[in-house]
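Report on the following structure.
Heads up, one of the protein chains got dropped from this complex, but the rest are sitting where they should.
To keep things simple, chains are lettered A and B as they appear, and every chain counts its residues starting from 1.
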Amino acid sequence: MIAEALLEVRNLSVRFATERGQVQAVTGLNLTVRSGETLGLVGESGCGKSTTAMALMRLLPRTARVRAASLRFEGRDLLTLNPRELQGLRGNRMAMIFQNPMTSLDPSFTIGAQIVDVLREHRNLPAGAAREAALDLLRRVGIAAAEQRFRAHPHQLSGGQRQRVVIAIALACDPSLLIADEPTTALDVTIQAQILTLLRDIGAERHAAMVLITHDLGVVARMCDRVAVMYAGRLVEEGPVRAIFAEPRHPYTIALLRSIPSGGQARGALEVIEGTVPDLVNPPPGCPFAPRCHHRMAICDTRMPEPREAAPGHRAACFLHGHDHE
Amino acid sequence: MAVLAALPSTSRRRSPRPRRVGAWLWRRRTLSAGVALIALMTILALAAPLLTPYSYHTMYYDAILAGPSRQHIFGTDGLGRDVYTRVIYSYQVSLRVAAGSVGLSLLMGVPLGLLAGYWGGWVDAALMRAVDLLLAFPAILLAISLIAILGQGLGVMVVAIAVVYVPILARVLRGSVLAVRNSAYVEGARARGAGHGRLMLRHVLPNSIGPTVVQAALLMAFAIQIEAGLSFLGLGVQPPTPSLGYMLQENHGYIDQSPWSTLFPCLAIALAVLAFNLLGSGLRDLLDPRGSGR
Partner (left out) sequence: MTTTLAYCGRRLLQAVPVLLGMSIFVFALIHLTPGDPVQAALGLNYSPRAAAVLRHAMGLDRPIVAQYFTWLGGILHGDFGRDLISHQPLSDLLAHTLPVTLELTLLAMGLAVMLAIPLGVAAARRPGGFVDRTLGGITLLGISIPDFVLGTLLILLFAATLNWLPPEDYVPFTQDPLDNLRHLILPVISLGLAQVAYIAQTTRASMLEVLGQDYIIYLRAKGIRERVIAYKHALRNGALPVVTVIGVQFGTLLGGDIVVENVFSLPGVGKMIVDAVSNRNYPIVQGGVLVIALIFILVNLFTDLLYLALNPRLSTADR
């Protein structure tokens, strides 16, 4: 099954100019997504996962400097496409779902109109056919009374319903890649499970690959085939979900997994990771996690570890694994 | 703003802290320009007799509608009077009307706005109802109506414009007072036993007066426009006192023969209005540097 990767990212870096100086939000990121697979992208707030997602869709503002050795989607280099071509891809071949359903939809237009417009933009359907397709989509994502909701405005729907609409819009043109940036974080716990199930079912149904961005490892366990862990703008570990959960290699991943409160812990303090994330304006040399790492070695403060294979299909960026000590 | 919150905020890098006063003034160049122009106009107006070679009503029959020359740097008007002199003296009127009307309206509007915002309740509701009524009129129409009742002249014009402005200033102040009234330091002062009067005057007012001052500056710009307009219509300052608006009216008929007699008063009006607009704009930037827009 050596299919060409659907999405291939080599050496992605994103830099922002801010009041405090240049912020290196993402550095040296390598990622591969194959068709139909679900990749989880995990890390704490500010680690660069959302920035990466936006960079993939080429949605970052002009003040962001995006560089990569290659950024290929469906065989095309996204960095060389002009705005028109990019616009043709977005919403069509690659779609994105954002975190906050309350602010994702245009408040002045009806739900139906917002689904129809993406259909008409990319598929050029006549109004009648677009309307039918939109209604079908609404029903598929589990919106009851689709005809009535079609004419409703966003403020008349609940958060969960709005997110379903967002999913409907994202899948309207049958994209091969769906990027979901924390799709359930802003929802009630009871709704979260429903939405995730919906995403998984629809994704499988349409053979869409999915990049699921989250800080919740539980979601990753449930939804993803592979997972990539980010820290301070870099990829620190990547591999199949089972392998990562069973045998995490990078100290950060280990600490993350340990800090999840488990049902069995009736008492005792929660495990925390001491220290704070490094300053992205003036990153120290060496491994960004070194100051907080229990396994810190001298080399960690001076040299940057690159992701190396620690096991088949399982990479980690740590001098503990797969590196020749120099 | 969840999506954007995930990205670092971006903006142009701030310039390094300036050391010289000049640089400080340059960064607030709108304000500096406005203040400089107003200072210039005030000096001109106050020192008018010293700066003008002629008096403003002497007619030189041999130089009617003359263009700019060494004797008359702005030329002369239809009756042979030196335009430069008349413009300078007119600034006295403009500045008096601007300062007088806005000053008077502040006198009446500030207490009104303060009370309305502070007390709230029916006082506020009644006041704002009255303000709404008043604001429904175009300002100049209201002024004209009042002038129709009270007669013409400088004093009446000042009062008329002041009356039009009171609701505007009261409303701006009321808005600020509402915002400040419940803030921590006011509560703190109240907890220390400050009475209402003290609270209002020492704590609430100084912290809410900002936007009102900005509005006052802008209203001075507008007052100069209204004065010029009313004088142009013959409803404002009466001759022989010179007024920029009236000069426009007088020389309107001679536009074909001598553009200068109307050009210079026009430029003088525009300059005066510009000066106060710059002042207001500069004050606004000073008091709220994080404001939206430029």
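Keep in mind that, in the parts below, contacts are C-beta pairs under 8 Å (C-beta built on N, C-alpha and C of every residue); 3 or more make two chains touch, one makes a residue touch a chain.
Predicted, not measured: the structure shown is a model, and the values here were computed from it.
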{"item": "Which of A:Arg15, A:Lys49, A:Arg72 or A:His122 contacts the chain that the document leaves out", "value": "A:His122"}
{"item": "Options A:Asp106, A:Glu147 or A:Asp188, residue touching the unrepresented chain", "value": "A:Asp106"}
{"item": "Interface with the undisplayed chain - residues on subunit B", "value": "1-4, 132-133, 136-141, 144-145, 147-149, 151, 221, 225, 228-229, 232-235, 248, 252, 255-256, 259, 262-263, 266, 269-270, 273-274, 277, 292-294"}
{"item": "Contact footprint on subunit A, counting only the chain that is left out", "value": "57, 59, 83, 87-92, 95-96, 98, 100, 103-109, 117-118, 121-122, 152-153, 155-158, 166, 169"}
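Following the convention adopted for this analysis, only the chains that are shown with their structure count from here on.
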{"item": "Cα-centroid distance, subunit A relative to subunit B, in whole angstrom", "value": "55"}
